[in-house]
Structure formats: C-alpha cells, structure tokens
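All protein chains but one are shown at their positions in the complex.
Then we have subunit A:
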Amino acid sequence: MATPTSPAAQDAPAEPPSPPSPTASFYDMSDDEEGGYSTIRHSKTGKGVKLLYTKSKVYVHPSPSAKDNIPGYIALIQQKPGLERTVSATPQSSRIHAERNGLLLAWVPESSLGSASDIYTKVELADGDSPPKQSYLVPPPPITTAHSSSLGTYAFAIPLTEIFSILVRPPSVGWWFGSVIINTRAGDSFPALFFHDSECQSTIQQRKKLQRESLEISASGQGMFWGGDEVLRWLKRYVTVERSVQEPNIYLIEPSEADKLSFGSGGKPTSDNVRNVLEGKAKDHPSPSSRNKDAQMDPVMQALKSARWNFLEKMAQVTTFTRRTAQAVAENKNLPPQVRRLLQNPQVQTVSDEFDSARLYLARWAMGIAEQSEREKNQRMWTAKDVLDMEDSELGEFEIVDAEQMSLADKRKPVTLKEWNGFFNSRTGRLEKTPDEVKERIFHGGLNADDGVRKEAYLFLLGVYEWDSSEEERDAKMNSLRDEYIRLKGAWWERMVDEQGTLEEREWWKEQKMRIEKDVHRTDRHIPLFAGEDIPHPDPDSPFAESGTNVHMEQMKDMLLTYNEYNRDLGYVQGMSDLLAPIYAIEQDDAVAFWGFVHFMERMERNFLRDQSGMRLQLLTLDHLCQFLDPKLYDHLQKLDSTNFFFFFRMLLVWFKREFEFTDILRMWEGLWTDYLSSNFHLFLAMAILEKHRDVIIDHLKGFDEVLKYVNELSGTIDLPSTMIRAEALFRRFQRMVEAIDKKSNFPIPTVRQRLPQPPSESTTTRPGADGKPRQASQSSSESARRSANLAVIASGPGPGSSSSKAGASTSGRERTTGDAIAQGIGAEKEKVISPELRILLSKELPKLDKHEVREHGGGVGS
C-alpha cells in the first residue's frame, strides 16, 4: 500500500493515510527548492517524492473474477537524490547515471491515495511529452524490490536500477487489456499490470490527439496506441531500454553487456533517442518524427501492420460485403481508430470491398483476443513466469500472421497431375510417399482444378482406393465396383417395375423417388453440367415431364436411387444431392461417382439420421469449442439464446455447400477429406467463419433471429483461402490450449495426435470407471474433489491408455444425453476442462456410425 513513510522506515508495514482532520488536506502549493518551479507537496511534513508521470486505471487482477480487479496508478516517481540508497544496491546500479538515481517505478492502488489522488489526476492529464514543469509531490510509496513481500497488497515501488526487464503484452481490439510485467534483478516478478485503456482519461486523450495528428490512412497507423506504450516511452527518457531479440515481448532495462549478448540485440547501438537522454539531453523535446517512432515502437506491430495491408489488399479483390454489414462495422465503437478512419474515408465508403478488408483485420485481432482472454481468465496471478510457461506451449498471438506467410509459401500451390503421378511408382503404381505426406500437400495446396488430377485423387481421398494399393489392385477393385453398381441399380429398378414389398415399402419408394427427382432438379443447376433440359423426360407422370431433363440430372437420379437402395436403413435424405453433385461433376462416370459418394456418406451419415443426433452432437461440439476459444462471444450468444448454434445447421449438414461457389467447395472438401489435422476440421472452418464476424455479432446482433439471418446471408461472401488458414490457426491454438491444460493438470497428455507414453501418476490410480459416474466428486477435501472432478471429465476422452476405438461411438452422439451436457456446463464453470466432445476434435479417425445404429435411427426401410 502506498502510504507516507519516512525513508528510513520504507520496508516497515505502513498505516493507511488519514488526513489530520476531516477538513485538512495533505497537500498544498509550495516552491520546489531544486528547480525553482512551483511545487505541490505534502503540507504537514513537507516530505514527498516528485511524481513525474502517472497513468490511471492500471489494474491488478488478483483473481479470475473481474470484481476482484484492483484499479491503481502506475507512476514514475523521483526521490531526492540519495534517498534510495536504503535499498540493497546491485553491482549494476553503481554504473548507472546519477540522474537516474532516485527514480522509482511504482504501482499504487487508487484506494490508498486519499486526497493525493487529485495530484495523481493532475499529473496524469498534464499535457505534453515531458515531465511536468511544475513539480508535484506525493507521499513516497514503500520501496520494494521483490514481489513476494507484497502479496495481498500488490502495491510496489521499485528503483529503476532494480528492474531487469519488462514483459510487454500489447492489447487487441476493445476488450482485452494490454499488460506489463516487471521482472526484478533479484529474479522476481511483480503481478501483471493491466491497462484498462478505455477507462483511462490520459490514454483516451492521447489517442484522440494521435488521431488528429494522422488523419490519413497509412500503413503505419497508430491506432493500437495503448497505455503501455507510454510507460516504455517515459522509461526511455531515463534509462536504456533494449528489446530482447529472443523474446520480442521483453524489454531489457539497462542491460549489461552479458545480458545484451544473451537476450538483447548483441550489442547493437540503442536508438539515438535514448542516447540523447543518457547523455543529459533529457530536456530536449524529441522531434515529431522520433516521437512517432516511439509511439509505434514495436517492430512486431509494425510487421503485423504491413503484413496486414498486403494481405488485405489481396483479399479486397476477391471478397465483397453487404452494405448492411459495412454500416454495422462503421458504427462499431471497438474499432481501432485507424480502421475507423479507413471507414470514414469517402473513397473507401464507395468501395464496399474494403469494408471486408477492415473486417478481416478485425477478425484477426479478435482471434488474438480470444486467446488472450483465455489466458487471463485462467490465471490467478500473472507473473512473468506464468506467461513464459504459456509461451513455451503456445504460439503467441501473431501465429495468424505466420499462418498467412505460410499461405504464400510453395506448399500452398495446388498439386498438379504431374506431381501426383510422381508420387507413385511408375511400374507398380504404388504410392512411394507416405499417405500423410500426400495428405499434407493436398490439405495445404489443394488439387489442380484443370488437369484432371482430381478425378484420380478423389478416389484415394474418399477411400474408394487404398493408399497402399497397386494399380493392378485398383483396376480390379473398380471392375468389381462397377459390377456391384449395376447390380444395385437393377435391384431398385426391379422394385420399381414389379411393385415389390409391402404397401408401406412401396409408398416409401415412391416418395423417395419423388423426393430425389425434385431435389436433383434444384441442385447446382447454375453449373453448366447440370444446366438446361435437352432430353425428354423418361417418365410421362413425373412433375418434370413437361420441362424435360438432361443426361447428368438423370445420372444424379440414378445414383441417388441406387444409394437409397444401397443404404436402405437411411435412404435418401435432403442435402445428399448437394453432397453428390461435386463428386459427379469431377468423375462424370456414374459408377465411379457413386462409390465415391458412398464413401463420403460413411462420414456424413450421422448428419442425416432421423433423430438428428449426429447434427445435435456437432452443434454441441461447436458450442463447447466456442466456449473454449472465445468465451466473450459465447456469453453474448448465450444472452441471445443462440447457443444451440442452429445458425450453423446448414453449413454443417452439407459441409458449407450453400455458402461457397462450386469451385471453392471442391478445394475445401479435398482438404477436409484428408483428415490431415482432424477428422472434424469442418468445425474449425465453422469457428473461423464465426470468429471473423464476432465483433459484429457482439456489437450489433440482439436476437436469435438476427444471428440466423446474418449467418445465412454470409453465403457467397466468404473468402475460402483465408478462412482455411484461420481455421488451421484456430485448430493449432486449440491443440496447444488442450496440451497446456493437460500439462497444467499434471496429467499425461492424452492427445490422440501424440501418443506419449503414460508415466505412472496418481491419475492412473484414481482414474474413474468408464461409466462416467465419478463425475460426482468426493467431498473429502475440496482439493481432491476438484482434481477428481477434473479428472473425470478429462479421463472420459480417449486417453493414451484407452483404446480410441470408442471414438466412433461417442461421435455419433447417441451416448451423450442432455444431462451430460448440463453437467459439462456446470463443470466448465469451475474448471477448464476438455470435454469429450472437444477432445475428439484432436482425432483424425473418421466418425463412422455402427451399422446397427443407422438401422435403428436412420429412418429408412432397412430390413
């Protein structure tokens, strides 16, 4: 707590300040004996320290709950020379310029300031970039060099000479806060200080000023200016601040030569600006250009910004956006100022494409937010160690930029027929690469759209051909498949002609035939292949008899009727025609396309069950995923009664077929078919689409109907390449978060991806049974209850010890009840847990249904 104490008693616990009388003030005006400036200081004792800079609304977050946040001031304070000698001096301090002696960096809670808060406010709002002309004296805060002593009070004041480094985490749009963590030379860290910029008067003022100064759109916009920028700027006046090359978020304070070698720039000269300060030119105002440089000092930010503009420029050519959305974006209060400026530019306003660029920019930041918010919510007390621990296990928020750079690399070039053929032995036709290598290429690069490579590759991706087959084996297989297709086709044909079966069965068949015909006549008719009617309809009783048909529609009908025969437990269900059309369009051979479709349907079957359990499960998984990756968006959707995620129903049912152009669908599906990262990667695509629009959803959508409408209207506006890249980035973040949580929970990492050996641990001995009962935690001790509750949920996923053969069963959704889901929700309130629904996302195993399950829930007329 910052209380007036005599310098000699700085380390002693101090009493809270209280004015001598209710009416008296601690402070009044006097003359500063040193500089001849008028001084404001403590009236009673005359003792005080000079407040050089301060910034309000800097919080300590002692617990995950926002209501525990403690607002305070970060302050740069100057003691009278010599006074700081009471603290233990380190070898470095003797080398430091005398002017820096007596400088303290402090954080004091608002509540401890008493009437000094007026002075803090004045100093904070004092205009200008240099220390105030007038000296403001405030009670000296207790000086501490270690965080451990201040636990429970959090206040600290540390001589600059004792600061080893500062870990700086810049903020993102709107709602997560930038933070700094101060690491001492003694090896300690103070709690993270979070800059609530939107509450901080001085930051708001400075932002406005910066906005006024740079009205033009520029690649180096300073919109991300935040409170922490200021702190580094003040410090640079007085000490050498050098950014660590190895840990770009770490700024070293007065690094020694050894420090520079191990962390810093390797002895590169520091910026002239800082040199000037060190050489006693502190009073020189920095030139406007160097001031700008300061405000945007972060080279990572710089890189991000330029990457962004290159990226957006590219994007703007291929995306469009509705005016309605553009308007919504323009009104978004959380927009970074430079984006808002962009939106206000009349030229921009006429080019609606660029609004989408702005959205992309925002969305990318939003993903950083989601990540950061997760970290914040799950850390009681942030120290540098915590952050670095997390950094070890997760990519920083710039991973998305990495992902974009990845997109430009060669490996994103489509696989050509030539390259594809090169994968195989020219004599045997056997694959000479691993299937994973091929899948990786296709996942990232896709297949060439024009040279016919898809025709062959799709049969591998769909599983018609085995990856390890020889050409001879494949030919044999295709021959028998053709025979089988003809047999199946004959079977329904006979059924149709002979009117076999019960009345009910005959009715079902008639209905199904009708349904298929209707749907074929309205599936992808804008594709040249399916367009037009150039042959008379074979059936004069058909409702389409008059309009006629074309040969490809007739083939579609035959294939779907054959599928209806082949899988009578399920039969044809609306949406299947959307799934068949792209495969047929590539193969253009009904027997080949049919078997490709059959294999595709093996994984899609769950979408079409009569009880919709497979769709429910996927929507529930999306619910968990959103809750996990973007709790703020989730909270908002919860308020709108939209966490049923029904607005994703269409996208999930037919794998985004209605949202993208036909050519994009081919590119997307061939990627999804690889199961390269996850056999449920389509859910990450859904998350990527949702994340892109999260800000609009949070700020402007106020009901379930609005969300549904908004999401439905995204159809035709979504850019595929960037969506796939974001989905991959989201997957990788998800994977890392799961791993980090597993690690934190001291469990062996039960990812399916990496089957690590399971070390003996208490988790194996207390592992609950597979019936899931132990979810009711024991009451013996709260700690063990917590752990076992945590364990119960985590252990119910396919861990390294348990066979992953259960994966198929649980993905079908049949084993999960609403009760489970609620229990899950309650669990999630207390714990960061990985639900089985989420853990399955790490699996690459196909979510196939049991045959009997389809029989029971398919809704067909199967035997």
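Convention: a contact is a pair of C-beta atoms (placed from the backbone, for glycine too) under 8 Å apart; a residue touches a chain by one contact, two chains touch by 3 or more; residues count from 1.
Convention: contacts and distances are computed from a predicted model.
Chemist: UniProt names the one chain left off this complex as which of "Leucine carboxyl methyltransferase 1", "DNA replication complex GINS protein PSF2", "Rab GTPase ypt7" or "Acyl carrier protein"?
Modeler: Protein name of the absent chain (UniProt record): "Rab GTPase ypt7".
Chemist: Thinking of the whole complex, not just what is shown, which of A:E432, A:E472, A:E511 or A:E661 touches the missing chain?
Modeler: Touches the omitted chain: A:E511.
Chemist: Write down which of A:R525, A:H700 or A:R855 is the residue touching the left-out chain.
Modeler: Among A:R525, A:H700 or A:R855, only A:R525 touches the chain that is not shown.
Chemist: In the complete assembly, which of A:T121, A:S198 or A:Q612 touches the absent chain?
Modeler: A:Q612
Chemist: Write down which of A:W467, A:F646 or A:F662 is the residue touching the left-out chain.
Modeler: Considering all chains, including the one not shown, the answer is A:F646.
Chemist: Among A:A126, A:V245, A:L529 or A:L708, choose the residue that contacts the chain missing from this document, as touch is defined above.
Modeler: A:L708
Chemist: Going by the touch rule given at the top, which residues of subunit A touch the chain that is not shown?
Modeler: 63-67, 374, 377-380, 511, 514-515, 518-519, 522-523, 525-526, 543, 546-547, 573-575, 577-578, 608-612, 615-616, 631, 635, 638, 641, 644, 646-647, 649-650, 653-654, 658, 704-705, 708-709, 712, 741, 744-745, 786, 790, 822, 825-826, 828-833, 859
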